[in-house]
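As you look at this complex, bear in mind that one protein chain is not there, while each of the others sits in place.
Moving on, here comes subunit A:
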Amino acid sequence: MENEIPEHCPGVQSEAAGKASTCDGCPNQKICASGEIIVEDPKIMVGIQERMLNVKHKILVLSGKGGVGKSTLTSMIARVFAQDLAKNVAVMDIDICGPSAPRIMGVEGETVHQSGSGWSPVYIGENLSVMSVGLLLASPDDAVIWRGPKKNGLIKQFLSEVDWGSLDYLLMDTPPGTSDEHLSIAQYMLPCQLTGAIIVTSPQEISLLDVRKEINFCRKVNIPIIGIVENMSWFVCPKCRKESEIFLATTGGARQMASEFNLPFLGQIPLDHRLTQACDEGIDFFEEYSDSATASAFIQLVKEIKAHIKE
């Protein structure tokens, strides 16, 4: 029986099931192509929906490009939201190959505990929690070398088994690209009233190229877009205090792209070496440098986000 399954089976749950060229000759081809195979175990979907009912705003942080600051921004935005102690905020890191959230939030090395009500996320302070594959590894240096279906399984578990409690904001940090993780999160979150996605980019055209794809991806799978943020927009020299642009916006940067796509432009964040250091060390940037221009930029950004999600 094993010999009859085609070598490059796209998977019974994928869009190309039964329709890909590699499906020719497979005994299951007709069944897959007819779409009869149920996309997902309904119990899991109900489980996810139940958990998500307790979450008021579910926000995805996407880019298409790597290294533009998704993880940094997700964590900083979460911290700003959590400054209001009446609100409960959580960060879910679904970048399985390169989980950065534990380090940035300062909880690297902590462990996730399991209870009757599910997995409990790691708490930073009273109202801010984190869940990431980085917290499940024996050592933070362990490499997670998984193919798609396994990653899909873990994302399913994060969504259905983590006991977040009641949350006001759940921020989901994603890896770059438009692959398994993104498809999975879209598949599981769309039936749960996903608030929307924040798209992060740097001003460089090479980044914008990938981000345009990400925007089109969101449109294709019906993920509402809250707006676009431009990170690393400018750099302030610590010595002479003059501003310089490192990642030149040769094609108008994110602002231009936002107007092309008719999307809200949420703001700009400067490149600040104190921010990169704070992320490396896992310290709260807002506590250390609360009156910096970077901190003000984040506070302004969160104001814009709040304005757009209340609509």
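Keep in mind that, in the parts below, a contact is a pair of C-beta atoms (placed from the backbone, for glycine too) under 8 Å apart; a residue touches a chain by one contact, two chains touch by 3 or more; residues count from 1.
Here is the rule we go by: contacts and distances are computed from a predicted model.
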item	value
Identity of the absent chain, which is to be given by its UniProt protein name, from "Iron-sulfur cluster transfer protein NUBPL", "6PF2K-domain-containing protein", "Prefoldin subunit 6" or "Aspartoacylase"	"Iron-sulfur cluster transfer protein NUBPL"
Residue of A:P176, A:G196, A:G227 or A:G267 in touch with the missing chain, whole complex considered	A:P176
Selected residue (touches chain absent from view) among A:C97, A:L190, A:A293 or A:A307	A:C97
Contact footprint on subunit A, counting only the chain that is left out	8-11, 14, 16, 20, 22, 64-68, 71, 97-98, 100, 103-104, 140-149, 151, 175-180, 182-183, 202, 204-207, 209-210, 212-214, 216-217, 220-221, 235, 237-240, 242, 244-248, 250, 271, 273, 276-277, 279-281
